[in-house]
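Please read through the structure below; I'll follow up with questions.
One protein chain omitted, others in place.
Chain naming follows the written order as A and B, and within any one chain the residues start at number 1.
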Amino acid sequence: MTYNKTHQTVSHILLLLVTLAMIIPLLLLFISSVTDEKALVANGYSFFPEKLSLNAYGYISTNSGTIFKAYGITIIATAIGTAVGVLITAMMGFALSIKGLPGKNAISFFVYFTMLFNGGLVPSYIMWTSLGTVNTIWAYVVPFLLTNAFSIILIRSYFASNIPNELYDSAKIDGAGFFRIFMVIGMPLGKPILVTIGLFSCLNYWNDWQNGLYFITDPDMLSIQALLNKMNQNLQAVITYTSTSSSSTATLPHVSIRMAIAFVAILPILVMYPFLQKYFASGIMGGAVKG
Amino acid sequence: MNKGSLLKRLKPFLPLYLMMIPCAVYLIVNNYIPMVGIISAFKSFKATEGLLGSPWVGWKNFEFLLRTSDIGVIIRNTLLYNAAFILVNNLVGIVLAILITGVRNNKMKKVYQSSVLLPFTMSMVVISYVVFAFLSQQNGLLNNSIFQNNPVEWYSDTTWWPLILTLVQCWKYVGYGALIYIAGISVIDRSLYEAGAIDGAGTWKQMTHITLPALVPSIITLFLLSIGRIFYSDFGLFYLIPQNSGMLFNVTATVDTYVYSALMSPGGIGRSAAAGLVQAMVGFGLVLLVNAIVRKFSAKDAIF
Partner (left out) sequence: MLKKSVSILSILALSLTMLAACGKDNTSTTPGQTASEEPYTVNFAYHAPKEGNQTEVNALINELTMKELNMKVNLMPITWDTYNSKMPMMLAAQEPIDISFVFAFSLPSFIDQGYIVDGSDYEEYTKDLYKVLGDDLQGGYIGDMLAGFPMMNVRGTPSGIFVRKDIFEELGYKASDFSVTTDDMSSFKQITDLFAKVKEKYPDMTPFDGFRTFGLNTITYVDGMGDNFGVLENYGQADKVTNYYESEQFKQFALLNREWFTKGLSSKDIAVDKELGQAKMKAGKTFAFFASYGANAITDVKSQTGYDTVLIPVSSKMKSTTAVNGALNVVLNTSADKAKAFQFLNWAYNSKEFNDLLNWGVPGKDWVVNADGQADYPEGVDATNVNYHSDYGFIYPNQYLMTPWAGSPKDIWEKYKAFSDDAIVSRAFGFTFDSSSVAMEQSQLAAVLAKYENAISFGAVDPEPTLKQLNDELHNAGLQTVMDEKQKQLDAWLSKQK
């Protein structure tokens, strides 16, 4: 769109406000994690705490070896899962976008149906455990490949409205042409939507703690979210149950630990964000080559 | 039609079918096979008999949904919140997308684009801590500042919760819609705008005549997605964010929180399956309906 100066200024002001609203809660999370527990209890939550303390991070760092390993697991699962997931989603979405494909509606229905109906957790659990994913990286990767059949529909309508029909007609004459069109035209032209879906898939994998809970018993295979979730639960259990003086954790500041644990979980994303964003932004802008 | 001609008709599309196979196989294994669990809605699950051998109980598992005198409140909350979320998320998402794509300064553009997605990285559990930091009646930021002289009992006063939940929800998820709309806008042909500008169309006119029409397919797909889930609710949002405070029940109870409370009691497996089936059927019916309407007006935007 074409904008004049005033429009630019107004947009900037509005967007800066939005940005603030997005960042402030995160900031509060971080500040609470480094607030001295006693100061927190006495003065309440604050952006300008009276006394700082790194005790919470000290407690977490006793597990630093495990934490780095867990980051590794998460990164591998995220990378494999996103790459494979986006590819199979894109192929399906592309195929469904082709006009005149026999059975198109039935297959779309077949895809969409999975978004509404599910058999509950137990059958899925039986399925993935019996396929041998327990305590392997696949326990993280496989159940989330297509977290949302909706992405297929999204890609489909994107292709349908952005790829000129003539291309398809020419491809239909030469059967194998579809695959070539997918690689040569579909993928580059679809970059904005594929990148968007890839980003969501990434975040989905990064935030997942449930698969770790259900399918992993080997502590060396825990993903970062699963590990932190366990730490959080253990902390709670120690406080609730332990009676003898043999547990040092009983005297730990746990409000700040809770906050610190949450912060550690998103730290790598925050660090990598500018880099990721650069890549994703170029992907999204790349789609606009036509203009 | 005989076999030969069918094959002949399908042959040019063969590569497309091949491309579908990985995804189709995955959907069968991950989604369709486990759907056998749906029958537990009509069973009283007994481990020793297996799912299939367990006795049929007809509609008994569905009864508990109607047994509660609060069913009206639960349905009202679920539907109204979803309606509000669909409206607010799409509206804010589109506005953000238009604002962000209009920014000329590329660096700032990236900053804005990143920031709307930040909340996506936080789980509901974590968000519930942060919300509590704001609302805590003893230590909270709000009661210690703006409401210092007139403290609000946030966790027993229902007044604010529809607003709080809508805000939190929008805050966390708006980035999703915004990014999809940004992707939609970024492929609009620039020359359309230039032509519009030459014809004297102002920013507003360009938006209503070029940008919005281009976004219609995305809007329809997002809408169909949400309408199918109209009877579902984000459990974390309605359970964790209000700290499961009973006094807020009237404005926080939804189908999913109600089902959760029944899960641990005897027969929980069957009842949660029954509730899930009702949720799916309602969504399914609505989607078929809306899809049929869309098909009538703009066939290419229909999902099937």
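Structure notes:
One rule holds in what follows: a contact is a pair of C-beta atoms (placed from the backbone, for glycine too) under 8 Å apart; a residue touches a chain by one contact, two chains touch by 3 or more.
Just so you know, these numbers come straight off a predicted model, no measurement behind them.
When the missing chain is restored to the complex, the residue among A:L27, A:V41 or A:M272 that touches it is A:V41. Listed by residue number, the positions of chain B touching the unshown chain are 28, 32-36, 39, 45-53, 63-64, 67-70, 132, 136-139, 143, 151, 153, 155-156, 243-247, 249, 258, 261-262, 264-269, 304. Seen from chain A, the chain kept out of the figure touches residues 37-38, 40-42, 62, 105-106, 109-110, 113, 121-123, 125-126, 129, 213-214, 217-220, 229-230, 233-234, 236-251, 253-255.
One rule holds for everything that comes next: only the chains that are shown with their structure count from here on.
If you average the CA atoms of chain A and of chain B, the two centres end up 16 Å from each other.
Residues of chain A touching chain B in their complex: 1-4, 7-8, 11-12, 14-15, 18-19, 21-23, 25-26, 28-29, 32, 40-41, 43-46, 88-89, 91-92, 94-96, 98, 101-102, 105-112, 114-120, 122-124, 126-127, 131, 142-143, 145-146, 149-150, 152-154, 157-158, 160-162, 172-173, 175-179, 182, 189, 192-193, 195-196, 199-200, 203, 206-207, 209, 225, 258-259, 262, 265-266, 269-270, 273-274, 277-278, 281, 284-285, 287-288, 290-291. On chain B, the positions that touch chain A within their shared complex are 9-20, 22-24, 26-27, 29-38, 40, 96, 98-104, 108-123, 125-127, 129-130, 133-134, 136, 138-141, 144, 171, 176, 179-180, 182-184, 186-191, 193-194, 197, 203, 206-207, 210-211, 217-218, 220-221, 224-225, 228-229, 269, 272-273, 276-277, 280, 283-284, 287, 300-301, 303-304.
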